[in-house]
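The structure under discussion is supplied below as structure tokens; questions concerning it will follow.
One protein chain is absent from this view; the other protein chains keep their places.
Letters A and B name the chains as they come in the text, with residue numbers starting at 1 for each one.
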Amino acid sequence: MRELREENLRDISVGAAFLGTGGGGNPHIGLLTAIEVLRQGFHIRLADPVELDPGTPAAAMFGIGAPTVSVEKIRNGSESVTALEALQRHTGQEFGAIAPIEVGGINSMVPLTLSAITGLPVLDLDGMGRAFPEVQMVTYSIYGISSSPMAIADERGNVSVIESLNDRWMERLVRSLVVVKGGHADAVGFHSTVGEFLRSGIPYTFTLAEQIGRIIRGSSDVWGELRETVGSDVVFEGKISDLERKTHAGFSRGVATVEGMGVYRGTTLKVAFQNENLVASMDGDPIATVPDLITFMDFDSAKPLTTEVIRYGMRVRVVVTPCHDKWRTPEALAVVGPEAFGYPFAYRPGVESG
Amino acid sequence: MAFRIGIEDLRDIAVGATFLGTGGGGDPYIGRLMAETAIRDNGPITVLEMSDLTDDMWIVPSAMMGAPTVMLEKIPNGSEMIDAFERLRARTGQTISATMPIEAGGINSMIPLAVAARLGLPVVDADGMGRAFPELQMVSFSLHGISATPMILVDERRQQVSLDTMNNTWTEALSRTATMVMGGSSSIALYLMTGAQVRAYSVPHSLSHARHIGERWRACKSLDEPMERLIEALGAYRLFDGKIVDLLRRTVAGFARGEVAMEGMGRDQGHGMRLDFQNENLVAVRDGEVVASVPDLICVLDQDSLLPVTTEGLRYGRRVTVIGLPCAPVWRTPVGIRNVGPRYFGYDVDYIPIEMRYGHEPATRY
Partner (left out) sequence: MSLRLGIDVGGTNTDAVILDESGTLLAKAKRPTTPDVTSGIRNVLQAVLERADGQAIDRRDIRQAMLGTTHCTNAIVERKGLSSVAILRIGAPASLAIPPLADWPEDLVEKLQAHAEIVEGGHEFDGREIVPLNERAILDFAHRVKGVRAIAVTGIFAPVSDAHEKRAEELLREVLGEDVSISLSSQIGSVGLLERENATILNAALTDVAIRATQAFSDALAEAHIEAEKFFAQNDGTLMRLDYALRYPILTVASGPTNSLRGAAYLTGRSDAVVIDVGGTTSDIGVLLNGFPRESSIAVEIGGVRTNFRMPDLISMGLGGGTMVIGEAHRIRVGPESVGYRLTSESRIFGGRVLTMSDIAVRSGRASFGDPERVADVAESLCVSALQSAHDMLADGLDRMKTSAAGVPVIAVGGGSFLIPDEMVGASEVLRPENSDVANAIGAAIAQVSGEVDRIFSLEQRGRQAVLDEAKQQAIDAAVQAGADASAVQIIEVEEIPLAYLPGNAARIRVKAAGPLASLTAAQTAAGQGAER
């Protein structure tokens, strides 16, 4: 167990943006909120899950909805507490720890704030090791923790508790309610135990995010160190030449087109996203797909870029990072492989590029 | 004094509920079959009158939400509404003494009867509308500040959504959406109230009123000039006799809206009526002049069967008699009119109670 300071939070937030693979929402707002609670004298504790009693009841906390909305309609801070209390009331359990669901993007930060307010430790693990758009796209779900019942709360104090048949149904029900609530809400679900989260989750991803953040913020050899630490590979360099974007049924969807520069001159890379980057195709051929991580980074500063900040004319590097092995099983690929997102081809691990 | 209702009463109540449905609320047929099965298995239902309610009793209304067309196809399994009721009971930790309808019109007149029979609980002879309305905040309880939440929605897969909201408009929006995802219909328990609140805020006698209408309908059907007799017996206003000559339906902001044009027959030969509806019948206009409007009840009766035609069942060529009935007094207060008057539904028309339009003696005008 260790207490996170402002500096740790800044590193984690940058690593989270990288692991967000274009989606997951900009962690910056989450970072400011977390720093604010630290300044008010609260404490954020990150727990090594093996140090806790595996039988400790725990639940996952996360924000749900379109990041574009959460950038504008900033939380008031009570949403996650309301949701946590509603779930505790509903299940009759007192939770002893909070499990993050998604280290990528803003969902890396919101459990930390909840930890500060409630005093509960945050487990150093998550259910993705990256960001994904839907409730069932979580290793907890794939390896046996049900998302149901789930409590969701909005800034007005509207709170709903949902019990579903399975996690796909949960996704439909929750998503539709979130759209009515204005596009964003905080959720607490997947109630289980610390031991179960350790078994089904991806361990030490907060420590990893922190390392990545430290590299991006301070290293003189960002690309080399990223390759060494997380196996990342720069697959493309170029300029954003087109961006199609629309919000549909609660999701931001679109395609970013990058015109090659330098050694990539004369080639075009298209990256399709649905909140997160899903598939990168070079001149029509897919070169990287979900669940591997596809990240846009600023060409000069190496800052990870989310899809909502990408603008025409930006110079970028596209980096592909292999996903965790828990995503490479057939049952996981059935949920998050390219086919699950409607693409007519199967996942091929590794990185192919020129 | 409390009284009992058995299977033989259900048909009358169902007929009455189609009148109170004022064109909407869904066909009570499926609900009636469910209530019949429940009573056959569990015996007759005790009905509590207002005077039977004690102040500290807890009462939970039961209902279904969604599209009647869906309910006709995806019939409930019967445990959804029990689940919803039990979940709300568990949630509040109170002993629940009775259930009741929130809506006396259409299928929702029957659901609480099925629940009451299944759980061996009494049902209160009251509701929150005295008719049918399209949204769940359009109930008398809501006008008096009663929260619809905690509210439970359950589907046939036993999926459940419980809602706690800042106001009843939010509850409507969220529950309607959840219902849609659940496949277009759900069973709900909501508006937890004490006996004192039900006594003070509900529309009383709606079950016995529905049964009364059904009995009168049954009695008049076989008489000479049955329509005249029925209108007299109900104390209704005869707004128009005519034939449907045009029908326009469209979807506005997701709601099924429509207009039906009628050409006069008999006493109304040479005149015309236009009736606007949105789930329920809303505004009746005779020769360009509004003769009745929501929240008063407007029913389109088939001249052969004397039964009300739902807005989904309106067809070109039908011979109909349009009648009007006064609504419950609660809807005639300024706040009532603001919530369910013609302007709420987008008509630039003042609400004038039907008695004032027609004088004080129903059915004798013309």
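The working rule: a residue touches a chain if its C-beta (ideal position, glycine included) is under 8 Å from a C-beta of that chain, and two chains touch if they have at least 3 such contacts.
If you're wondering where the values come from, they're calculated on a predicted model, not measured in any experiment.
Note on the chain not shown: across the whole complex it touches B. Contact with the undisplayed chain is limited, among B:Asp52, B:Glu156 or B:Asp276, to B:Glu156. Taking the complete complex into account, B:Pro76 is the one of B:Pro76, B:Gly195, B:Pro295 or B:Gly336 that touches the chain left out.
The missing chain, though absent from the display, is touched by one residue of B:Ala90, B:Ala196, B:Leu223 or B:Val245; that residue is B:Val245. Listed for subunit B, the residues touching the missing chain in the whole complex are 24, 26, 30, 33-34, 37, 65-70, 72-79, 114, 134, 156-158, 176, 180, 183-184, 243-245, 249-251, 253-257, 263, 265, 279, 311-313, 315-317, 319.
Everything below uses one rule, namely that only the chains that are shown with their structure count from here on.
Centre to centre, using the average C-alpha position, subunit A and subunit B are separated by 47 Å. Every residue of subunit A that touches subunit B in the complex is listed here, in rising order: 86, 90, 149, 156-165, 169, 172-173, 176-177, 179-181. Subunit B meets subunit A in the complex at residues 157-166, 170, 173-174, 177-178, 180-182.
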